[in-house]
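The other protein chains are all here in position, but one chain of the complex has been omitted.
== subunit A ==
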Amino acid sequence: MEPTTAPAKPQFSAAAQAEIKRLLTHYPEDRSKSALLPILHIAQAEFGGWVSPEVQDLVAETLNIKPIEVYEVSSFYTMYNLKLVGKHVLEICRTGPCMLRGSDELTEHLERITGAKVGETSPDGLFTLKEVECLAACGFAPVVQVREQYYEQLDTPEAVDAMLNELREQIHRPILSWEENELPNSLKNN
């Protein structure tokens, strides 16, 4: 059934508004457009892991810039998802150093387990597979990033299963939290 009324215009939460206000103090007053990238990150975390045209318009309004200035930026940077995504976006590094340590096999394995191909979302809506370029964790390859978390050395089926199980349990972690995220294993003990 078609909706009878237009969807409500998205609004930032009070926490997001406070964070945006703080960010704007980082730049000269006449240069507030500088806050565009960080605000898009906040918007993506606020509104389900992607930035719809409506959300991008809200960002434009927040910064008092033209919508096109947001669109041209959101379409340039790979971290902004411009389409609806699953609960967790698995960003699989495919670049040389990860390939040398088995990222091709990792991608195939993830496609098999989740039932989604790269660029798709699994039928249960939990996982979107996305291939990305170098994540700067080459010594701990192969690597998958999920939001702010790096999962490293995913070179065994067990390691991959552990990651997926953890994600199935995990509640969406808000981007605004001061709480420090878990460090990747490689950074814990060396």
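FYI, a contact is a pair of C-beta atoms (placed from the backbone, for glycine too) under 8 Å apart; a residue touches a chain by one contact, two chains touch by 3 or more; residues count from 1.
As a working rule, contacts and distances are computed from a predicted model.
Chemist: Can you work out the missing subunit's protein name as recorded in UniProt? Choose among "Hydrogenase-4 component E", "ABC transporter permease", "Sarcosine oxidase subunit gamma" or "NADH-quinone oxidoreductase subunit F".
Modeler: According to UniProt, the chain not displayed is called "NADH-quinone oxidoreductase subunit F".
Chemist: Among A:20, A:36, A:55 or A:106, which residue is in contact with the omitted chain in the full complex?
Modeler: Checking each option in A:20, A:36, A:55 or A:106, the one touching the absent chain turns out to be A:36.
Chemist: Of the residues listed, A:15, A:73 or A:159, which one is in contact with the missing chain?
Modeler: Here the residue in touch with the unshown chain is A:73.
Chemist: What is the set of subunit A residues that contact the non-displayed chain in the whole complex?
Modeler: On the side of subunit A, residues 26, 28, 31, 33-38, 40-41, 63, 69, 72-73, 76-80, 91, 94-97, 99-101, 132-141, 145, 148-150, 175, 178, 180-181, 183, 186-187, 190 touch the unshown chain.
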